[in-house]
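Certain chains of the assembly are absent from this excerpt, and the rest are unmoved.
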Amino acid sequence: MLNIGLLGCGRIGQVHALSIARMDDVRITALADAFPEAATGIAAKTGAKIMSADEVIASPDVDAVIIATPTDTHYDLIHAAARAGKAIFCEKPVDLSADRIRDCIKIVTETGVPFMTAFNRRFDPNFATLQARIRAGEIGSVELVTILSRDPSPPPISYIERSGGIFRDMMIHDFDMARFLLGEDAVTVFAVGAALVDPAIGTAGDVDTAAVTLTTASGAICQITNSRRATYGYDQRVEVHGAGGMLRAGNVLENTVESATGAGFATAPTQHFFLERYEAAYRIELTQFMEAASKGAAISPNIHDGLAAQLMADAAAQSLETGLPVSL
Amino acid sequence: MLNIGLLGCGRIGQVHALSIARMDDVRITALADAFPEAATGIAAKTGAKIMSADEVIASPDVDAVIIATPTDTHYDLIHAAARAGKAIFCEKPVDLSADRIRDCIKIVTETGVPFMTAFNRRFDPNFATLQARIRAGEIGSVELVTILSRDPSPPPISYIERSGGIFRDMMIHDFDMARFLLGEDAVTVFAVGAALVDPAIGTAGDVDTAAVTLTTASGAICQITNSRRATYGYDQRVEVHGAGGMLRAGNVLENTVESATGAGFATAPTQHFFLERYEAAYRIELTQFMEAASKGAAISPNIHDGLAAQLMADAAAQSLETGLPVSL
């Protein structure tokens, strides 16, 4: 039985608690949240004890911690949990500063604790299947990758202001997906963007529509587009062209009903947002973390993957600011 | 050069004239129509001469005739053309009476003239590809066939009244398609139907919505549905299940544009009606007739195929009337 301490009982913490409820040999034993009342629901269902984050980390009844707190608290929690020898599952981004991530890598490396950076989309059954088929050689060497990610609607301006900007907040998932699909690192990053959805986002110093071009040492190219708006739901697609063919993974619609009338054929919108779209991904990533942590096996994506995506986001932000490509 | 006499210059005659314009080594030399002015457009483009049907058939400048006149004239024209030794391309149905078709078979057999019954759908690239893949063994033995055919809207009541009824006028195409896909003849026919689209069709003694179940000696089953209405265009689909898998052929949409909005995803209606949907089929069937006629090769579908479909239509009409299955 693996005993879990859950740090942060907000929306994403609740998702992880539900995933654990479906697992054998794993249970939540300790909970912490800045607003303890957020933890009471999970405590009631699981019998876990509510305590402070420090107490969770110090608890001998905790083998591993799930860090699902605000980003600016990750740094200290990672350091404390690593020093306490706990396996760490940390929501992305590890930190908004690459230097501070490097500090985290240092403590994780020194202590040798298992660490997963929770890039959940790698575990989406659609994207995971696609990537496995690339790695199995089905389309030969990868030449061109297209990643599209659109949210149904923009978050509040207050969220935008402390998000680190679209590249560090939203496209960071796509940067990790690019590395996952390309199988190699980007060497140049070029970004363009504009505030087309909401001028207030521009006023806040950010963009809501962005496109990035990556190149790799092998000559492969990756194009990423992001928008904070998609009237038809959460749009999440990838397409990969290789020497031998193409693989793509599309959206999941709300249902399979199709209608036909004088106007033509019509189907449902996409599943609304990430909690529906990535429900399986959240469960699978946590399962894989639990298995790796309990067996001492290698974990992917690890903390270095967290840094790599952050450096790409930093480079994209710099490119947008300067109007020039940035080398990595 | 193969010289063609075109009997009937209405809508379908015009289609055949256009197909011939795209062929090498084939030309129209003689034209006839009950309304000679209908023939003048084709005459102007091709240089063919307008004459009476008898003169077309008698003309030494005609090697083959296309019979595209009203159904009740087919019998006499087939007899005359066969006696004149002309190859015959005859629009379906050969006749509304099975006995009269048997007479036609007799004269065609005696004279040995090439004869094609123009079941154009066999030549549709979608259905033809599907059938070729069945015959190549791709899905093993055929077990279950579904054929759906829906017109965009019902014809005038005056047309219904002299049509021979939905089974002889509309489903006859599907009976031929059933034989084409099943690769064997039906041994029982069961039909149900109702006038749901327009009560006046019921008053005229016909139905506008019908479903037929066929069984074959091998135990294979075929279900056919017809409706005189489809608000979204001309609906033409087949689906075939075999021991090893399934093959189906769908509709062709007006264009490939897809939109996405808050209501979901939407595509165009199907191509409107048979002239658009079967444009390629009309061209290919005539090309194959011309090739077979000029080389003396076997022709399919032949006049026996025309009779077989008619007998199925007669059986379906009888089944609808009696409420009982009919053996063939």
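Each chain carries a letter (A and B) given by its place in the written order, and its residues are counted from 1.
By our rule, a residue touches a chain if its C-beta (ideal position, glycine included) is under 8 Å from a C-beta of that chain, and two chains touch if they have at least 3 such contacts.
In this text, all values refer to a predicted model and were calculated from it rather than measured experimentally.
With respect to copy number, the whole complex recorded in this structure file holds 4 identical protein chains, 2 of which are shown.
In the analysis below, only the chains that are shown with their structure count from here on.
Once the centre of each chain is set as its mean CA position, chain A and chain B turn out to be 57 Å apart. Against chain A, the residues of chain B that register as touching in their complex are 230-232, 253-254, 260-269.
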